[in-house]
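I'd like to ask some things about the structure below.
Here the complex is missing one protein chain, while the rest keep their positions.
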Amino acid sequence: MLTLTTLVFLPLVGMLLCAVLPSKHARVINIATSALVLVVAVLLWIRMDPDAAGYQFQEFAAWLPGVVSETGIQYYVGIDGIGMSLVLLTAFVSLTAAIASWNIEKQPKGYHMMFLLLLTGMLGVFVALDLFLFYVFWEVMLLPMYFLIGIWGGPRRQYASIKFFLYTLFGSVLLLAGVILVVLKTQSWSIPEVTEMARNAVAFGNTGGVLGDSALCLAAFIGMFIGFAVKVPMFPFHTWLPDAHVEAPTPVSMILAGVLLKMGGYGLIRIAYPFFPQAAVACGLVISILSVIAIVYGAFVAMAQTDFKRLIAYSSVSHMGFVTLGLAAMTAQGINGAMYMMLAHGTISAMLFMIVGVIYDRAHHREIAKFGGLAWVMPKYFILASLAFFFSLGLPGGSGFIAEIVTFVGAFAGPYRTLAIIALLGIVITAAYYLRTLQRVFLLDTPEVYKDKAKFPDVTGRELAVLVPLLVVTVYMGIVPSTAMDLYHGFIHETLVPLLEQASELGAK
Amino acid sequence: MSDATLQTLCFVVLAAPLLGFALQYTLGRRLAKGGDLLTIGAIGASLVCSLLIAYEALQGGAEFTKTFGPWTWLQVSETSTWTIGITLDGLTAVMLVVVTLVSFLVHVFSTAYMKGDPKYGLFFAWLQLFSFSMLVLVLANNLLHLFMGWELVGLCSYKLIGFWSEKPAPCNAARKAFITTRIGDLGMMLAICILGGAVGSFEFEAIFAAAARGDIAEPWLLLAGLGLFMAAAGKSAQLPLHVWLPDAMEGPTPVSALIHAATMVAAGVYLIGRMAPMLTPDVMVVIATVGAMTALVAGLIAMAQNDIKRVLAYSTVSQLGYMFLGLGVGAWHAGLFHLTTHAFFKALMFLGSGSVIHGCHHEQDMRKMGGLRKKMPITAWTFLIGVLAIAGVPWITSGFYSKDGILSGAYGVNPLLFWIGLGGAVLTAFYMMRLYVMTFEGEPRDAQVHDHAHESPKAMTVPLIVLAALTLIIGPLAWHTLMLAPPTGVEPAALWATLQSLEAEHHHAGTVMWMAIAAGIGGLLLGWLVFHTRREKLAALKAPLAPLENAFANKFWFDELYDAVLIRPAYALGRAFKVLDERVVDGLVNLVGRGGVTTGDVSGAHDRGVVDGLVRAIGHACQRLGGVFSALQSGRVRLYLSISVGALALALLLEHLL
Partner (left out) sequence: MLLAAVGLNHYLLVGAALFCAGLVAVMSRRNAVAILIGIELMLNAANINLVAFDHFRAQIDGQPVIDGQLFVLFVLVIAAAEAAVALALILNVFDTRDRIDVDELDTLKG
């Protein structure tokens, strides 16, 4: 029973239960299912062989044989350290988000069903090893997200949800085009197989063969890259994010920032980079420049925001810039750092969005300028918020510090040193906007409105149940970084980095 | 003492304040007396262990070096593993004692000073974490590990400077401190990036070895050194990043004492001292120059300040400049010795000023003080000892030994810097005497303040007495016996040679010593003369210097400059980018969206109008035609017949014609 299939489709069972049972049970089912998913994920993690190379818990089933190749499209799932770390993140963040969804009043049944469907889509993306299956899960996740924003969102939810949907669909189309090209050229739908082919092609210095160094491959890489970059989201494809976040309900924002954005990075690490190492090398400079712009520009834009949630959304843009920066450096440290940034940002941003959600629930607005002195009214909330802020800006003891340092060292070891130095500026601006926000929201005098203890109670037990686990994981990852890094660095050290190194040597010739 | 015991001691040194913080932060409010005893106990335990370690180090002499660990922390690539670990040598031992001792005294002092503050317990919690962070920094055996302590120090300084965060000024000061030091941290990050890439490890030994072997390309080594100094300049408030330190006076006075003596600003000097073997001569020149400039500029500014704490703050900036001057000219020994002596007499003076402020009911303006010596004799006498020490009164005060060491070091390397330093020394003595006289001597200027002034309780005066005693004895005692030895590892030859020659030179540098003595005593006398004996002529004396005084009082307009050049443009840039993002980047997306909608509208119109229109046009045509023909179907037989006949006739006619 302990298989990836169980893991992925467990939420669907929960969804069916939600559908048949009365709607007052929906939230309990959601939490129970999410918790069960986390348990299954942790059990799988424990049973995973840490030394084995390649994918584990593989499962095959014929699906559409004969399409393009003889085996055709398969139901093919499997997992390695990278997938596992992201599955754990997904399960964990989803559980906290499920708890945060407790007080959804509007059509709870539909909400929790969509939530669970989303969970299946996200888990599926991280375990799918068949390109077609990957694409299916990729799209499956789009739909519930659209509804979650479009139905349970804020005043401009329609605009935001349609923008989100169309923007990501635009990316998906480019991704699909890339997938089709890959499949037609390699006659294979299997991600490990294609990776192996790319490795052979590079290892034998084959610059014109299958997935070699052709203009077509470059185009396919760019297509896929944009497809994933929209999800990351990378400058200049990031503008759907603030709108989606501002309109989405708190738990959905948590999922969006905590997990959904990671799919872009995952796609780059798992698909775009290994499939087209030479194109990746060729595009390195552009990607680095865009990343640096995202980091610095995102931070500047965040600084100018007046809406609390928008500020956090732009900080996400800035932080996710580290992911692409690390990747583009193509060094082991860089990619390890990028991966770590994804995990760190997953928990920290979920925490930050919950922090915003807590105050929005009470004040019903998010204008930074209208807040003040909340620390004296809600002291526990203040502690949690300032910890989240400081961990986000890279305080040691939090996972963000490790992520930033490793990424910077990696980016600096890569070919674009100057850009890495410019990116350093981002951390100062990040500190500036977080501290400014901290001061304007929590410190100084409390306006009369917020002094009403009944309307502004300190964080409740339920909110603590969301925030504290996230905080604990963040701190754990900041103090014992090897747990996560040792889990995932196998693929990076053994496959991705050698591949990229050989590709850049070929490129140099 | 076995290594295992030493290691345990190190752990206790670290664990005690951390545990103290955790307990105090969570339970502090419920403990008796707000938990101050718990934290004093914790830091006391740390102090005892530190003293034991120092004793052991003293036994070991200059060769004493111990490393615990390194423990693997994370593997970032197949070849590069990052570790954490503890290193113990003379420098560490001294720093441990300084940090824990000053922190301990500050804790004791605070029990009285902070009494009645609603956040009394919290204050001690943060003091604990502050000490812990500094101890992490000092004990680290690698740069990354050190950087973690470094950043935590930043957090604690933010929390403590902004302790009274209900008021805007402390908040802004705290933010300024954090962000300014973080600008410096960019340099540290840069150094970490360079060294992490080139060495693959951050352990000091490995870095020094790589630097000596030439593994790090010359420009990058230079850049790494400059980066480290940038970080140090941020933390230790050197030009041009010194602006945060005077503002940090918004924090409670014990915090100022801690920041200025044992934590935070000491970190920068310690960093440069620790990393000295990898600094290239060019970097050393930069360090020395910046240090000397800072010493002078801060001294000038200090002359025109009226807030008792601000004067002390600028004097700290100035003294830190001396330390960097010392380190930069290769007087490594003297620079770090000055850090130690300064820690004691500056802590003394800050706590003394705290005592004054406490006694005067939170009055900080020196213009309202005067004649307080009779009211607060212990504070006044101990303060005077501090003043004499910072002025470098020979033989009896510790400040003399360290400052003299720095100046003689500078004299041998760079005469210009020496003269600047000497000028700074005169200034130091002068403005410290001004401070002392304005506060404690002469006639009371504000009767109300004076009448209510009182000597502080024992919890405040005892630390003052202890520090005063230390200030007096540490110099003569320590100058030759203290185990300050340059860190192990491979020294760049140039530095090492300078160091040796300076050691030799110091003993013969009589001229320099007399010049330094003259500067100190002269400055003090001048100060006494101007501000005490000839006070009535002060106004006349100052008149021609008004523009200069204006410049000093306004701190050479650094804040205004930064505001205009950095802060405002940064915010403006943020706003501009926001508009750019909303109008252009997102505008483009919306434009595409709107383009899609428009295309939809157009093609919809085309579909309705043209494609479907054609179909409907045919239908319409048929219908119209039907209408026409149905008009013929009048039902009138005669008409039908007429048409038939007409048609027949027409047919016949046509046939005929054709």
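Here the chain labels run A and B in written order, and each chain numbers its own residues starting at 1.
To be clear about the criterion, a contact is a pair of C-beta atoms (placed from the backbone, for glycine too) under 8 Å apart; a residue touches a chain by one contact, two chains touch by 3 or more.
Keep in mind that this is a model prediction, so the values were computed, not measured.
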Chain not shown, its touching partners among those shown: B
Contact with the hidden chain (one of B:33, B:452, B:608 or B:636): B:636
Contact footprint on chain B, counting only the chain that is left out: 629-630, 632-638, 641-642, 645
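Everything that follows uses one rule, which is that only the chains that are shown with their structure count from here on.
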Chain A and chain B, separation of their C-alpha mean positions in angstrom: 33
Partner chain A, residues of chain B touching it in the complex: 72-78, 80, 144, 147-149, 151-152, 155, 158, 162, 165-168, 171-172, 174-175, 178-179, 182-183, 185-186, 189-190, 192-194, 196-197, 570-571, 573-575, 577-578, 581, 585-586, 588-589, 593, 596
Sites on chain A touched by chain B in the complex: 163, 166-167, 235-236, 238-240, 297, 300-305, 331-333, 336-337, 373, 375-376, 390, 394-397, 401-402, 405-406, 408-413, 420-421, 424-425, 427-429, 431-433, 435-436, 439, 443-445, 481-482, 485-486, 489, 493, 497
